[in-house]
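A single protein chain has been omitted from the complex, and every remaining protein chain is retained in its original position.
The letters A, B and C name the chains in turn, as written, and every chain counts its residues from 1.
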Amino acid sequence: MGVMQEEHDDGSWLSESELTFVRSRLPILYVDAVPVRVDEKGVVTNFGLLLRAMPNGSISRAMVSGRVHHKERIRDALLRHIAKDLGADAKPKISAELTPFTLVEYFPSPELTGFFDPRQHAVSMAFIVPIEGECVPNQSMLDFTWITLEDALSSQLQLEMSGGQDKLLRKAMAHLNLMP
Amino acid sequence: MGVMQEEHDDGSWLSESELTFVRSRLPILYVDAVPVRVDEKGVVTNFGLLLRAMPNGSISRAMVSGRVHHKERIRDALLRHIAKDLGADAKPKISAELTPFTLVEYFPSPELTGFFDPRQHAVSMAFIVPIEGECVPNQSMLDFTWITLEDALSSQLQLEMSGGQDKLLRKAMAHLNLMP
Amino acid sequence: MGVMQEEHDDGSWLSESELTFVRSRLPILYVDAVPVRVDEKGVVTNFGLLLRAMPNGSISRAMVSGRVHHKERIRDALLRHIAKDLGADAKPKISAELTPFTLVEYFPSPELTGFFDPRQHAVSMAFIVPIEGECVPNQSMLDFTWITLEDALSSQLQLEMSGGQDKLLRKAMAHLNLMP
Partner (left out) sequence: MGVMQEEHDDGSWLSESELTFVRSRLPILYVDAVPVRVDEKGVVTNFGLLLRAMPNGSISRAMVSGRVHHKERIRDALLRHIAKDLGADAKPKISAELTPFTLVEYFPSPELTGFFDPRQHAVSMAFIVPIEGECVPNQSMLDFTWITLEDALSSQLQLEMSGGQDKLLRKAMAHLNLMP
């Protein structure tokens, strides 16, 4: 209900049946944000992970992710989803360059790309976003934690992530030269 | 009619009214390809430009551009649009890395980003694509030409491009270190 | 003299004759930083330009630029040169990703790449660096100014830049989607 309210406010509301229709006909444009803490030199020290119910019904550690609205700039969609999921005081530092570190192709069948969303075909531009403020996760989230690089590499954590979220985290770590 | 036939064949057909509906509610996902000729070292020697009727009613030099279909991989969408616009013998060499050189945000009003499409809000992933074969432009195109780097910089050419196509060409040239 | 002192301190000192020798035999590794101011959304609002004596004897608006030392990390070289040129309170926000927006090949003859350094062949990894603090330029600099995007595009400014610095600024602007 909270989500519908939010979407209604900025004019991008889609009824349940309209959303079902567009998901059956078009790829849906998404942004993903990998929240990170950096030290004074700009080196990543922690990854921020939500714990949430996923579209496939599982509970998973997950990145910030959401739809780009009609007539919304990519940068604004990123800021909106970070504020919605991590609170108004997160103070995200979106890169001036706005270059995605990867494009994620989510498909309704898991085997095609390893990125799985049973609801839809979505294409997401994924960004690494340093967070300087305090995060207060949205009520629809079960938890939010800053994990260390060591934890990010643990096999335990991999098991707590589904739908390709573990793969997206490893891809971010490789991009940041943080893979062993 | 040719376009509707083509889209119907792969199951992504949208009726006129359905297309109007989705365009009024969602950003539409596109791919743009900047066709180039390269020498034996891989250095760009020419840009390939179509001459076509644009959504805004003007005639403009333009890149290859088109919608990503439902359940279609980005790479496949690129190959499909290049084959459709430049013919089956174009022999495009899509990069193994599939990294867009820029994201283009087309809006129904020209002043927001300089990229203008009166029909819709579209987000396009733009790629530089070396073409090794012969190009036979689609019948819906008025012309296709390989232009030199010198011509690409001429103010005459800029005037022959609308909707932000000139800006996209300059952005590609800057990315390729071909700006003066 | 100030420079020699600084370089001696961290063990990377090269005598005048040693520097002449290595410049005649090897490409020298550099980092360039394009200082920018960003707004609360991360959008660039200003470029920071030094005014300095150039290797070719001219006076030019210029970016922060300097040599990477022996056994020095790229990130540390960037931070050292920004602190040296813009002062200890500049508070640069080096990207976590440390991806150069371009590689600049400076040659001792101007016509090869448009990037000209009569002293040497240098290869520079160039980064866009948001600056959050106050800049107090080094005494060897004649000035430091934050210019607007409008000024950055003016033909007057282009004339105040030599050795390819104008080209590097335009390349940064194209990368940031700030070209008209």
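Following the convention adopted for this analysis, a contact is a pair of C-beta atoms (placed from the backbone, for glycine too) under 8 Å apart; a residue touches a chain by one contact, two chains touch by 3 or more.
Small disclaimer: the values here were computed from a predicted structure and weren't measured.
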Chains shown that the absent chain touches, full complex: A, B, C
Touch with the omitted chain, as defined above, among B:42, B:57 or B:180: B:42
Touching the absent chain when the full complex is considered, from A:65, A:102 or A:165: A:102
Residue among B:99, B:113, B:145 or B:158 that touches the chain left out of view: B:99
Subunit C residues touching the omitted chain (full complex): 12, 14, 18, 22, 24-29, 68-74, 98, 100, 103, 105, 107-108, 112-113, 121, 123, 125
On subunit B, residues whose C-beta touches the chain left out of the figure: 36, 38, 41-44, 75-76, 79, 93-99, 101, 128, 130, 175-177
Missing-chain contacts mapped onto subunit A: 102, 113-114, 167, 170-171, 174-175, 177, 179-180
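Operating definition for what follows: only the chains that are shown with their structure count from here on.
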Centroid spacing, where centroids are CA-atom means, of subunit A and subunit B in whole angstrom: 29
Chain centre separation in whole Å, for subunit C relative to subunit A (CA means): 35
Sequence positions of subunit C contacting 2 or more other chains: 175, 177
